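Yeah, one chain of the complex is gone here, protein chain that is, but the others are all in their spots.
Chain IDs A, B and C follow the sequence of writing; residue 1 opens each chain.
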Amino acid sequence: MTGIAIMGAGRMAKVHAAAIAGAGARVAAIYDPVTAAAEALAAQTGGQVCASPEQAMALADVDAIMIATSSDTHVSLLAQAVATAKPVLCEKPLAASYEESRAFIASVGEAAARKVFLGFNRRFDRGHASVREGVHAGAIGRLEQLVITSRDPSPPPLDYVPRSGGLFRDMMIHDFDMARSITRQEIASVTAHGSAIIDPRVGELGDVDTASVTMVTTEGVIVTILNSRRCAFGFDQRIEAFGETGMLLSDNPRQSGFTTYSAASPGTAAPILEFFMERYGPSYSAEIRLFLDCAREGRDMPVNAIDGHMAACLAEAATASLKTGQTIRLTGPDQDFAEILHAAQ
Amino acid sequence: MTGIAIMGAGRMAKVHAAAIAGAGARVAAIYDPVTAAAEALAAQTGGQVCASPEQAMALADVDAIMIATSSDTHVSLLAQAVATAKPVLCEKPLAASYEESRAFIASVGEAAARKVFLGFNRRFDRGHASVREGVHAGAIGRLEQLVITSRDPSPPPLDYVPRSGGLFRDMMIHDFDMARSITRQEIASVTAHGSAIIDPRVGELGDVDTASVTMVTTEGVIVTILNSRRCAFGFDQRIEAFGETGMLLSDNPRQSGFTTYSAASPGTAAPILEFFMERYGPSYSAEIRLFLDCAREGRDMPVNAIDGHMAACLAEAATASLKTGQTIRLTGPDQDFAEILHAAQ
Amino acid sequence: MTGIAIMGAGRMAKVHAAAIAGAGARVAAIYDPVTAAAEALAAQTGGQVCASPEQAMALADVDAIMIATSSDTHVSLLAQAVATAKPVLCEKPLAASYEESRAFIASVGEAAARKVFLGFNRRFDRGHASVREGVHAGAIGRLEQLVITSRDPSPPPLDYVPRSGGLFRDMMIHDFDMARSITRQEIASVTAHGSAIIDPRVGELGDVDTASVTMVTTEGVIVTILNSRRCAFGFDQRIEAFGETGMLLSDNPRQSGFTTYSAASPGTAAPILEFFMERYGPSYSAEIRLFLDCAREGRDMPVNAIDGHMAACLAEAATASLKTGQTIRLTGPDQDFAEILHAAQ
Partner (left out) sequence: MTGIAIMGAGRMAKVHAAAIAGAGARVAAIYDPVTAAAEALAAQTGGQVCASPEQAMALADVDAIMIATSSDTHVSLLAQAVATAKPVLCEKPLAASYEESRAFIASVGEAAARKVFLGFNRRFDRGHASVREGVHAGAIGRLEQLVITSRDPSPPPLDYVPRSGGLFRDMMIHDFDMARSITRQEIASVTAHGSAIIDPRVGELGDVDTASVTMVTTEGVIVTILNSRRCAFGFDQRIEAFGETGMLLSDNPRQSGFTTYSAASPGTAAPILEFFMERYGPSYSAEIRLFLDCAREGRDMPVNAIDGHMAACLAEAATASLKTGQTIRLTGPDQDFAEILHAAQ
């Protein structure tokens, strides 16, 4: 049974530990600077608590490495992991900042970067994957418009805002990756709009809680991303891909097929899936299985550090667009982004 | 423009007058024993008020005859109308009783009966027609089960119950016809169950307000009809046809594509169509157009007096089943029904 | 019965003539420079063919005036109609150009402009109206995001493109009005993106066939409008209003409640309404009824020439944004728009 060393023992580490079991693998080692946390996770999983990342990664029964620590430790742990030559899966984001992300790619090189699995788990959501696969299979002919809606049930605590990096880097990062994975085209421009309409204090902290980004690909596909930090009716996560012969929609799945009919409510469906793990739990197991399969076969990871960096680029561009009120063109005068993007392709 | 003489100036006559205009024809003549009613309808339609059915039917600019009077006058007016050799459409039911219906068919003969259009308008409802056409076109392979649900928004006044003929003759008559038109098979047995669960006074009057009938065709298709005199959320009219390769469903259409999402109501659709004319209004125009087309071409009417009589037979059988607690077999020992049915085929 | 003089006897005049009959009024007079067209419409409606607009508008039995001619004649006919002091309904757009529209408002003044009913019929679509009414009634608390999708079944002939004024003025004009009527807020900025992705020849003619516009209101609501000149599955017309306590959706209504289930197609709904009149026909009757009601009561028209002008301003801004690649700010440095908009408020 494949043994995995987990870096971190916090919330995302627990999510991944469950997914590891569901994928038929096992947690072999755990490192977390907070020893009590590591021990708690060890008690649940049977993994060995290690004193350092090096020790955990080096264990003989560790076949693969999972990085599920806080964002600011990702690149240094990644460097260590890559050095072991063992397969590695890093939870998103790739790095704490765009510059760090760029430096990481530059340091390991593109080939190694493509071997690092980057955990954009939403790609493995059943409905979202159906849209992507349908677009790629030509089910709607040429893609013309793409609309991605991501709304969280409720805003994070206000004190999280300053260290979040802003909505585009923290929340929309998933949607930037989704846009790239569905279109498979280079993004030519990014235009962002945003409001602190849910909570004006978010605006005072320099961030927004409601946003819309329009991107145009080099082939003219218009991508619209809608984000909100709050959604009264659950976890609103939809994708609409529109093309020459039709449309593919990933609508919100519901808790069951239960519907009530009354005079006041002539057809009320069951609630949509309300919490993160209810909606996306199964996608983490699918992710681990794919990671282990690719590792076994020595293939490039289908979603990797390059993808992580590209999503960071788009988040950076969106942040810049919001700040400047300008459209950021990624293959024109905004040379810096263009360089990065072309280098990374 | 085709001129039509309407017998009757009441509620159904008005429905048909509107449908006549919508079908590009005109009301040429009106007869109603209540002259004021006839005059009111004449004022709206421009039709000539006549002193007798004979006069109205005989007018030179009357090309076709519509019978929309009370049920107890249908067969005598039909006899007059058939005698004119002009095309005739008779509102359902064919007759006030099963015996009257049987006598009418016997008197005019099968060939003439097939020239009388019988107004089972629900056949022309867009969703219901799609189910029937799909079944006939083989969209679900061999038909195996058929479920017809018909629930009215609210019960009729209690004083209507004694003169209604009972739920099976008054309300389920449409569903018996629907079952025959979809299956296109002979009915072998009828088993009825019913309750006066909405209003016990209905039970004291010898009727039921909630009922279920199971019929089995000679080829083994099981047909279930569900009726209720009351439905809190509107006019609940559905059909489900199940066969070897799939299912066809005619669900309740809604007032619009409006849906509300909130914490308390995570996806509430717009109301279903609530009133008779809102749901079935368009079916009357479609009916008139088909009637006029068939008349023009001299064809047998696709829904005719034979169908009216067969539906009456099934209502009679259901009434007998409820009363006796027995399954009524239509091609076996229950000779009387069998004779009628075979004679009428 | 209210008598209406129709200017024009073309396609939209016929649509309105039918709506006039459906609203319980009558066509009293018709003017069209093509006399044969006027006579054809007169034969259907009974209206009197007139030799000039003046004559038609002046007839004693003309109580109200409908302008349904080509766009380039709207303002001159409006001037004549306003001079009669009879109520007037003008088909959209208000004028052939933004400048003409501005000049018209300036010439008649705001008070008179508010008495001219401007035919943005989509406001009266049942589903769309439910969204607007719900937002205004507070059903979703404070509005935060609004998404309007409008896709036509198929592109207009290529030779129409040069004289259409471009997609924003010709097609998105409805959506600009919809955005204003739902938000009831001033628009602070307009950013347009577009592609000639359906047909590159449209691009050679200087227009786009696929577009996305983002507008931000002065209160921070983010409005996204998506347009396409082609939709393989019918007339795709949806609105999604998202707010603090929920979401209101006007989804595409369907031809019926028919659904097919098979191995290959496990739940395929009936087609959405495919043609303009199938989807929006009822909205024209509702529009006429409201127009006549307001005229009778001497009220300002709820959708009037000011609205027509404001929508034209937004179309102008979107056109400018697409051309310049810049966001057009309507209450800031782009003084010209700001002036117009403020003057018109």
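We take it that a residue touches a chain if its C-beta (ideal position, glycine included) is under 8 Å from a C-beta of that chain, and two chains touch if they have at least 3 such contacts.
These numbers come from a predicted model, not from an experiment.
Note that of B:Ala21, B:Ala106 or B:Val147, the residue touching the chain absent from this view is B:Val147.
Contact with the omitted chain, checked across C:Ile173, C:Ala270, C:Ala317 or C:Leu330, is made by C:Ala270.
Only one of B:Leu118, B:Ala196 or B:Ala269 touches the absent chain when the whole complex is considered: B:Ala196.
Against the chain not displayed here, chain C makes contact via residues 232-234, 254, 261-263, 265-272. As for the chain not pictured, it touches chain A at residues 125-127, 130-131, 134, 139-140, 238, 245-263, 265, 270. Although one chain is not drawn, its touching partners on chain B can still be listed: residues 140, 142, 144-145, 147, 151, 189, 191, 193-198, 210-212, 214, 216, 219-222, 224, 226, 228, 230-233, 236, 242, 244-247, 325-327.
Following the convention adopted for this analysis, only the chains that are shown with their structure count from here on.
Seen from the C-alpha centroid of chain A, the farthest chain centroid is that of B. As for how the two copies chain B and chain C face one another, over half of their interface residue numbers coincide.
Chain B and chain C have CA centres that are 42 Å apart.
Shown for chain B are the residues in touch with two or more other chains, namely 254, 261-263, 265, 270.
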